[in-house]
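Beneath this line is the structure, given in structure tokens, with notes to follow.
The complex appears here minus one protein chain, its other protein chains still in place.
The letters A and B name the chains in turn, as written, and every chain counts its residues from 1.
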Amino acid sequence: MTSAYGRLPRKEDARFVRGLGTFTDDVALPGMLHGAILRSPLAHARIISVDTTAAEAHPKVRVVITGAMLEQRQLAWMPTLSRDVQAVLATDKVRFQGQEVAFVVAEDPYAARDALELIDVEYEPLPVVADATRALDPDAPVIRDDLAGQRDNHIFDWSAGDQAATDAAFAAADVIVRQDMLYPRSHPAPLETCGTVADLDPVSGKLTVWCTSQAPHAHRTMYALLAGLPEHKIRIISPDIGGGFGNKVPIYPGYLCAVVGSMLTGKPVKWMEDRSENLMSTAFARDYHMHGEIAATRDGRILGLRAQVLADHGAFNGSAQPTKFPAGFFHIFTGSYDLRAAHCTVTGVYTNKAPGGVAYSCSFRIAEGVYLVERMVDLLAAELDLDPAELRMQNLLRPEQFPYTGPTGWEYDSGDYPRALRLALDMAGYDKLRAEQAEKRAQGEHMGIGLSFFTEGVGAGPRKHMDILGLSMNDGADLRVHPTGTAVLGISCQTQGQGHETTFAQLVAEELGLSPADVEVVHGDTDRTPFGLGTYGSRSTPVSGAAAVVAARKVRERARIVAAAMLEAAPEDLEWADGRWQVRGDPEQGRTIPEIAMAAHSGLDLPAGVDGHLDAGTVYNPPNLTYPYGAYICVIDLDPGTGEVRVRRFVAVDDCGVRINPMIVEGQLHGGLADGVGMALMQAITYDTDGNCLGGSFMDYLLPTSVECPSWELGETVTPCPHHPVGAKGVGESATVGSPAAVVNAVMDALRPFGVRHADMPLTPANVWSAMQGRPVRTDLSDS
Amino acid sequence: MQITVTVNGTGYTREVEARLLLIHFLRDELRLTGSHWGCDTSNCGACVVWLDGTPVKSCTVLAAMADGRQVRTVEGLARDTRLDPVQRGFAECHGLQCGFCTPGMMMTARWLLDHNPAPTAEEVREVLSGQLCRCTGYENIVRSVLWAAEHEGDQ
Partner (left out) sequence: MQVPAHVEYEKAASVEHALTLLARFGPESRILAGGHSLIPMMKLRLAQPETLIDINGLAELSFIQVSDGQLRIGALARHAELLADPAAGQHFAILHDAERVIADPIVRNWGTVGGSLCQADPSEDLSAAFAALKATMVIRHPDGSRTVPARDFHTGPYETVVAHGELLSEIRVPIRPGGGSAYQKVGRRVGDWPVGAVGVALWLDGDGTTIADAGIGLTAVGAPHFAAAAAEEFLCGAPATEESFARAGQIAAEHCRPVSDQRGPADYKRHLARELTVRALRQALARVARDA
């Protein structure tokens, strides 16, 4: 029987290529009204008054909701995913440019937009904290004076690793290299913005919410807690979603306002944000000011690693990561190397900027950690005058060291790192590239070669350690097998383009000897699917995928018993082969799942305690994260006269364990590699010192196009995950996590002859040129 | 004001505000929701449709400007139930993931192949350079278009 795994074209494409997807803005309900949000133009200001009279008098406006109105319903503030609170609509102050101040509900979206201009808000400007490095100055204005006892802009301190052992490692080192580096504020910017259609039926009391949500069940539970509605009367439907990338995990004020709008008008209310709202107010990513130190022997043995991080969380701490880890999984920053010791500290601060921090395929801050260690390794190579590939090879963990517990507590499951690096070097023709570089330098031409080797831990996670607001990160799967032998799988994770309708069908089909065409995957509708925490952090395959396999195996075991009854054999005498339960030694005596399903529902006599069906469900509690890894090599050409960088080639070798659908895996990698080019060379959300957001449109928040991206060269190794039911690891974020360092390292490699040691992303032509002049630019903040 | 726009071969006469953008006319007035919007500044190209045979960013065109003209959208790519080679190419080569940028990409690809039946990969990248994709890294979009070029004659 051929395997169901493989490069199966996607089932979901049938509707998308015809333009028949249903995205949230496609939803139109009878009587539906439209919402629009009035946002603060100022980064920090007291609200003196909000006058909505003129807006309410607009003939097409039904209601205007203010913070004061929400306050009366105890809805003006909502909890965030980090146990802070966030204003739904501002009451006392506005704390970032773009913060929500009022919500208009009107008959059509153009009228709603017009009505915004009729709302009069009087502000009293306050001094702004736009520079995270100044947020803890003694005279810094206190942003969160709404929190009792909050006297500064400090959020948390967190640390990991063994400080004493790390100090000892550093004391023993011949060489210590230190570097400050910024991972600038970035934004996932999925092509579809965030939005919702909220429909509270006044008769039945049922709230139905179509929403661009990566975690519909978690949203449902949150609405129940927030709005005091019984959870069984809430239905969240995530229809087709045009990209998530972590941007669509939180509950945004606009969603809640739409629900309130529906409550007040008795009609469905749609709210879709525009792109400037998306960039200025929804979950941003990164914004880590990092200081790295690496200690090594003179011949390149890395002994220890230290990092101190200042984390800019914006005006509310809304970052989305497992609750026990305020800095996410940053402490995996030891990377892929065999170190004696490591220690890191992370300090989180408030600033007058949008809330967020964990998004954009960071695997909960692993992107930041990988960038740090891979830059430090390259800086060490430069310091010791060693080839960066050789330095890495010398220090990579060896296969015999797995499973490996790192100096900050992570248990890496499996890996053959040297093999992946060798493959990448071969594919790139590394030695030839270095020879070409030397030749070119002699002729005044400049190219750079940059490496990045990363390990990440994805698939959160074990319920003992990982929860979000008390909801453990386990996911469910329900599998029903119809009498005629086709199946429906309900999963809790939610696709935003990852191809779950296909890969999950393949997973089940493989376990049950069915065709993937005979397995329908249902996701996104909380009325039809089991509970789970949603899709982000590359957890679909490790958690939901495992759940689907476990459920399918339960079905198969049920089927064994029914098949035994059909064949009048003992269950233990049956073996599973070629998609059938068959009598061991007598393969003619066998039954397929469809045959068994029909029999289960028939009058067949079944043993006591065995019900007449094949359905099964499970909630999967992963024993550990999974640890995909990769070796990336980027080749760039530099024009030193203008500072322009062109990405010539990008080689990416990835190991994500067993690949269910290699075509889909490769697609995920392609997309993430483009993120690396974008973040390294052009993307950043910058602010000026008045807190004005300078990245509020695609004219200034630049995303890579088909022209900046090379043709990606992918390689693969497969080291199965020992604890996953089919040996698969997560992969969705690997390329986004691993690629920026490769591009930056390549640019820095090209700039070595010019005496440049480090320059921060984004390495725009101006930034590269400025670095060459010895004046590297601070890329997160500009003068007003 | 009243406008008459022919979309995918059918004439539609509607009363609209002069300021109504063509993308909203198509999506909200005519309920042809296959074309999408993704930005405010004419950068992303999710809204690309044909206007008198030429791809345009329909978020930057007034419906009024389409009065008396022909529009073609993704819903008009297939001939009856027969998918266009571009559509088949995207499905065959995994040229889409979330599907949001896809209609715009396909409309431009179809136009490219109508004028340049054997483009190079570079030419494909160039013609799509004004349209953003966040999922695919463009690799498979390029392969999809090249596949379509090779399979134009197939049934």
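Worth a mention:
Just so we're on the same page, a residue touches a chain if its C-beta (ideal position, glycine included) is under 8 Å from a C-beta of that chain, and two chains touch if they have at least 3 such contacts.
None of these values were measured; they are calculated from a predicted model.
Among A:T196, A:S276 or A:T334, the one in contact with the hidden chain is A:S276.
Of the listed positions A:G67, A:P109 or A:G161, the one in contact with the omitted chain in the full complex is A:P109. Remark: the omitted chain is touched by one listed residue; of B:V7, B:L30, B:C59 or B:L77 this is B:C59.
For chain A, the residues touching the absent chain in the complete assembly are 109-110, 113-114, 117, 274-276, 641-644, 682, 686, 694, 699-700, 702, 704-705, 707-708, 764-766, 769-770, 773, 777, 782-783.
Panel shows chain B; residues 1, 17-19, 21, 23-24, 37, 39-43, 45, 48, 51, 54-57, 59-62, 64-65, 67, 108, 126-127, 129-131 of it touch the chain omitted from the view.
Note that only the chains that are shown with their structure count from here on.
For the pair chain A and chain B, the distance between mean C-alpha positions equals 29 Å. Of all residues in chain A, only 9-10, 12-23, 25-26, 28, 109-110, 188-193, 240-243, 245, 274-276, 496-499, 663-664, 666-674, 697-699, 703, 705-707, 709, 711-712 touch chain B in the complex they form. Interface residues of chain B facing chain A in the complex, by the touch rule stated above, are 17, 19-20, 24, 27-28, 31-41, 43-44, 46, 73-75, 77-78, 83, 87-88, 90-92, 94, 96-103, 106, 121, 124-126, 128-142.
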